[in-house]
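As you look at this complex, bear in mind that one protein chain is not there, while each of the others sits in place.
Each chain gets a letter, A and B, in the order it is written, and its residues are counted from 1.
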Amino acid sequence: MNEFALLVAATLAAGTPLAIAGIGLLVNERAGVLNLGAEGMMLVAAVAGFATGYATGSEVAALAAGALAGAVIAAIYGWLVIWLNTNQYATGLAVSLFGSGFSAFVGLGLVGKKLEETEVAGVPLLRDLPVLGVALFRQHPVVYLAMALTGGVAFFLHRTRSGLVLRAIGESPVSAHALGYPVRRIRLAAVVVGGTLCGVAGAYLSVVYTPLWVEGMVAGRGWIALALTTFATWRPTRLLLGAYLFGGVTMLQLDLQASGVQVAPQFMSMLPYLATVVVLVLISRNPLWIRLNMPASLGKTFFPGS
Amino acid sequence: MTERLPLKHLALAALVVATGLTACSKKAEPAPATVAAPAAPAKPAPLKAAFVYVGPVGDAGYTYAHDLGRKEAAAKLGDKVETTFVEKVAEGPDAERVIRDLATQGNKIIFATSFGFGDSMVKVAKDFPDVHFEHATGFKTSENMRVYEPRIHEVAYFAGIVAGRMTKTNTLGFVGSFPIPEVLRNIDAFTLGAQSVNPKVKTRVVWVGSWFDPPKETEAAQALLNKGADVLLQNTDSTAVLQAAEKAGKYAFGWDSDMSAFAPKAHLGSCVLLWGVYYEKALNDVLDKTWKTGATKWGYREGMTDFIKIPDFVPADAKKKVEEVKAGLKAGTFEIFKAPVVDNTGKVRLRKGEVASDKWLGDVNFYVKGVEGKVPSGK
Partner (left out) sequence: MIRLEPRATPSMAMSILSPVIALAITAAAGAALFTALGKDPGQALSVFFLEPFNGVRAISELALKSTPLVLIALGLALCYRSNVWNIGAEGQFLMGAIGGGGLALWVTTAEIGMSRWLFFPLVILAGAMAGAAWAGVVALLRDRFNANEILVSLMLVYVANLFLSWLVFGPWKDPQGYNFPQTVSFAANTELPRVIRGMRLHWGTAVALVAAVVMWLFMFRTFTGIQLQVGGPAPAAARYAGFSSRAAIWTTLLVSGGLSGVAGAFEVAGPMGQLTPHVSAGYGFTAIIVAFVGRLHPLGCILGSVVLSMFLIGGELAQSRIGLPSALAGVFQGVLLLSLLACDTLIHYRPRWSRGS
């Protein structure tokens, strides 16, 4: 039982960066913008967060710096794709390329540096519960932040007027524009929110999860976060569950190996990706369902008055 | 047809911009390289040496250790040598281009530090008979190309001794990269070392399928800790495993370079690679014109590997045991893989009377008794 509780705990921790970045990307995809630069933004944020943590010794400052770095890169990306109407896929990939080069360059002096240790307190009282305490209540605050964020974004998107506007823009920017909404500004705001959250996720990796900086350390998690938004059919709660599922599959595969069960690591590693394809197929089979969920203008350029 | 024009201009523009800029800067400042130096006729030109790295020098692990070695050798030899490096070279077609270019640039000795550079190096070596080629962890040699490799499993054995003494659960954990002989040797040596002080020890292994993926290394470490392993060793390049152990209040080791600073409570010692010793020798061989082809396998005895920074809280008997084995290796009286070596299915892999030759070591593809599970064969 305790082993299972530990597995659950590890799964929550592993799923958290995916969830935070995924929620961010979900917001900007809901507004109709697809950002393939997630990996690059996370890397820049990871290095910014680590540098700040190293300089100040404060985890909060480090996460904030990561958020800010993600927001800045996202703003540049947003300006390019929303105002200059560059292609979202190519620009996103270029941002990824730039981000990995830039973070590696900036981080040259930070390799082999160590952050101050911080104790993870967990939730008072609840942390001492048998089994449940181990499984759920001894996590870093960011883990709970991810859950709160999910609830918050779900509420915002589906229960507030602004959320409705955001979704309307993702659905049809032309009609939203006709109704007098500042489509491009709202899109930019959504992209910046996406970058900010990717930034928090990146900084979480380098400051809390692994804590270290080395170039390329995000190692594809930005791409997984991108896959998650589809996996979740752009619903925050599903995204959170999806992130835990991804984290869980990874942890389970390592867990099985540690138990001495022989698995070809390649096939085990394939599972999350195949699972995404399967889920994609399942949700996409019903045209109505996918249309209800998928932002119709995703990836398309909008130019007011054109 | 209209779309063709601008593209032509793109190329032209590239050239114009580039030549314009170079022309400007050249006018401003005559290139120092072309100016003859009449002042120092007596001094021979420094030996140009180049290093080809697979990772970034900032990986804090494998490539970092090579680069430390390069700097150390360069510092020792002073102005007799001039070293350069190219980092993050992909194994495959890029490597051949990089190595060839370095050879044409007048480098007289070139080190390629990853197994995957071997075939590229073989091809280039054929075309540059007067350049010396050195390939780390490889096995193909020729008239002007040789190989070198550290016996790193020796230090994994040292780590095993300390781990066997420190474990309370009698369970060790190993985070592996790929199931190749080099890594399997380390797992086996680690386990044998631990069993030498604690026969009840068993080792659990998790493969991450990468040399370098810090978050995944963290996750693998976590999985092992969850399964009751309380001392971890890794054959991956980052400090992640050590830091995961620190967080969990368990133990682990540094790998490739000194990682003691990363985990003051968890660190039980660092298995370090000291490439500088070999690099200095190789450069001297070229300087003295005594360079000969061959295969160098150096270990603790030659100073190419070491196990350092055992903390004070490790019991004295374990430290003494490490010192004994170190002395034995130095004197050449101690064998890590001593017959009979039995794998974890009960099969005898090294019979009485046989010695673990380099060939045997290079073919290790099994777990010794005490390691849980089966080697992933991919089949």
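Please note the rule applied: contacts are C-beta pairs under 8 Å (C-beta built on N, C-alpha and C of every residue); 3 or more make two chains touch, one makes a residue touch a chain.
Nothing here was measured: the structure is a model prediction, and the numbers come from that model.
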| item | value |
| --- | --- |
| Residue in contact with the excluded chain [from B:96, B:285, B:302 or B:354] | B:96 |
| Contact with the hidden chain (one of A:61, A:94 or A:123) | A:94 |
| Chain B residues touching the omitted chain (full complex) | 2-7, 9-11, 13-19, 21-22, 24-26, 28-29, 31, 50, 56-57, 84-94, 96-98, 101-102, 105, 115-116, 119, 127, 139, 178-181, 209, 362-363, 365, 376-379 |
| Residues from chain A at the interface with the omitted partner, ascending | 34, 36, 76, 80, 83-87, 89-91, 93-95, 97-102, 104-105, 108, 215, 220, 223, 226-227, 230, 264, 266-267, 269-270, 273-274, 276-277, 280-281, 284-285, 287, 290, 294, 299, 303, 305-306 |
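The criterion applied here is as follows: only the chains that are shown with their structure count from here on.
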| item | value |
| --- | --- |
| Between chain B and chain A, distance of the C-alpha-averaged centres to the nearest whole Å | 34 |
| Parts of chain B lying in touch with chain A, wherever the complex brings them together | 56, 58-60, 64, 173, 204-210, 212-220, 222-227, 229, 238-240, 243, 246-247, 261-262, 372-374, 376, 378 |
| Of all residues in chain A, those that touch chain B in their complex | 3, 6-7, 10, 13-14, 17, 104, 107-108, 111-112, 114, 117, 120, 205, 209-212, 214-219, 221, 250-251, 254-255, 257-266, 269 |
